[in-house]
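This report concerns only the one structure given below.
A single protein chain has been omitted; all remaining protein chains appear in their positions.
For chain A:
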């Protein structure tokens, strides 16, 4: 795949091997059928444990059987997965960054020992419940709440747009604890087989079709005290998870864009019109030149972000900039790639239009593009445009 300024030449041996293994795995076991899954609106669930066996979930964390690879290696993995399909990367992002990360960072020792090994191998599937039907960009006004009762809590509320909720064994649910002063947001580990939990599937999506999405309904769901994530209180909990996941998205989007670029470049050199390959025309060359430049600058941002994260200097605002820029880039360039493929580009035989449709989801999930703009605006000016 395109690496115009040779960024990957500076990877260490371990990072290169992780990239190559992920690429081979995706090429041989996922890519051949992913278009079919996308059309059918199904996720290849047999991959869940296969990816777990390979250590694709939260590999940048340490302990509990997790390999603890570098942030660059983790980014490269997300990139290779999303080069296949955003749904595949979303599976790994949710399991790793949104479910395993909060348990690892904020969980009790018992919670870590119970959940991290089986989430890591894919034996158990997790989901992350933050967004509500009436509360998307403004999650702190959530209405899902917990009341203290019988050495535990009773949860009520509804969450939506939850990747993997219909197949999840456990949900990390963020809810306001009304029994405590100021009703702080707390994290609850809710096993989905508890009485009062429903996980309806959302069908007929026009984007991210090879990914399972649903709701979480909580109707007087009792969880014991030991299911509360003890080490975090307030919006810092869910927001810190999202920073982890968005880091993976900033990398993943480049993968989708690179796949679009390579498909378009190959097509342009193979496709003959007016007596020769269309790649000899300036209009096509301009598109490829622009696409390559945009991909390369996004790559630079991702590699720098990895360095900052590795040394503990990455801020949520850095991640906002990278997520915002790289997803927009991928969304725009996938459309150009589709266009270069002409009529062939609207079929599932080629990846660009599938990526293009997927990226509509990626553009507005995990913080919409516009909200990331305001996060940067606040950081640059000191004024928060989203506060009244």
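Please note the rule applied: a residue touches a chain if its C-beta (ideal position, glycine included) is under 8 Å from a C-beta of that chain, and two chains touch if they have at least 3 such contacts; residues count from 1.
Everything that follows uses one rule, which is that contacts and distances are computed from a predicted model.
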Inset, instruction - Name the absent chain as its UniProt record does, using one of the following: "DNA-directed RNA polymerase subunit Rpo11", "Ribonuclease P protein component 4", "Electron transfer flavoprotein subunit beta/FixA family protein" or "Glutamyl-tRNA(Gln) amidotransferase subunit E". - result: "Electron transfer flavoprotein subunit beta/FixA family protein"
Legend entry - Residue among A:25, A:128, A:251 or A:363 touching the omitted chain: A:25
Inset, instruction - Quick one: say which of A:68, A:234, A:276 or A:342 touches the chain that got left out. - result: A:68
Legend entry - Per the touch definition above, residue among A:16, A:135 or A:205 touching the missing chain: A:16
Inset, instruction - Go through chain A and note every residue touching the omitted chain. - result: 13-14, 16-18, 21, 24-25, 53-56, 59, 65, 67-69, 73, 77
